[in-house]
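Sharing a structure, written as structure tokens. Questions coming.
Here the complex is missing one protein chain, while the rest keep their positions.
After this line comes chain A, so read on.
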């Protein structure tokens, strides 16, 4: 068992790749084929039963700092089992991440854990890297929102971003509402109880319920879905709902059983495709983004659709999405604007919730340039901030070395990977 095998080329240790999502965090090492762990982005404070979500944008800096510190501590010493000081970090982030959150996260990494360098990689760009193509329209269906960003020749077309708050969170809310309204719970002592009496008692129940849409619900195909929507809004007056799937008895814990009605199972996901008053749905985001892109790029983008994110793993999602896009492109709004009518979908070499992570892992394995593209600890200590794409006033890394005062090193690069 040669000892050098695990060290990587040139003796530098493999970087740590972390994808901090609102619901789940994927963490692992660069160069591997999948994350080591997918854990909920939550911390548990002693004495409190309710876990605290780590990715919150509206809390004050102190609290966010301590939450992030505890979470990252757990990531390193429970799951990754490595010293933070030895390895570079690649963080997969959404480009819409607020600067305040980014800066606090950077502060935690540099001040508390003293990592050598940090690289913030946009998730949509990383998804393209995992495929080996240069252009693609990437749609990230996550927990808080669905975000579409086209990438052309490895550069994201930033003005063409589109987003909707239709994601896992919205589905949970809708499902909870429907369950509370329509479903009953049986337990040893009673039958026909309604759900709210149990949810408020036990936060553990909420966790069990969060698995419920994944296990029991699905997305119908286009024809069926349109009929369900019609029946719901009763536009025609005579619309008849297609036969619902059978009911499910969902055990909440050892005693209690929740009876989920059949119609809920196929109709709750329709909210992703129901067009609201602005005629926006998850499918129309793709077309709106295409319209915003330059004309020459549209064909390449439409034939390279990439769907990532946990919500995209719902059964029937991809098929329905393609069908909806093809339906919508015939509508007058898009028919004249878009000449391209062919849409093709990629299947990345990883599950959709890990694709962005995989791209980050591939990038993190490129030790030649990882150092030069990252923000080093020295740069952070000198400037006190991390460069953001939306802020043009950050000095470029090389100008931090003043040519007049200290002679810049001749052969070494500004951030060498040598210690």
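The rule is short, and it goes like this: a residue touches a chain if its C-beta (ideal position, glycine included) is under 8 Å from a C-beta of that chain, and two chains touch if they have at least 3 such contacts; residues count from 1.
Convention: contacts and distances are computed from a predicted model.
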{"item": "Omitted chain (choose from \"GPI-anchor transamidase component GPAA1\", \"Dynactin subunit 4\", \"AP complex subunit sigma\" or \"Calcineurin B-like protein\") - UniProt protein name", "value": "\"Dynactin subunit 4\""}
{"item": "Residue of A:161, A:363 or A:380 touching the missing chain in the full complex", "value": "A:363"}
{"item": "Selected residue (touches chain absent from view) among A:103, A:186 or A:303", "value": "A:303"}
{"item": "Touching residues on chain A - with respect to the absent chain", "value": "1, 3, 5-6, 24, 26, 28, 31, 33-39, 69, 73, 77, 79-83, 85, 95, 111-114, 119-120, 122, 125, 128-134, 151, 153-156, 158, 210-211, 214-216, 218-221, 224, 242-243, 245-246, 248-251, 266, 303-305, 313, 315-316, 318-319, 322, 342-351, 353-354, 358, 362-363, 365-366, 368-369, 372-373, 387-389, 391-398, 403, 408, 410, 413"}
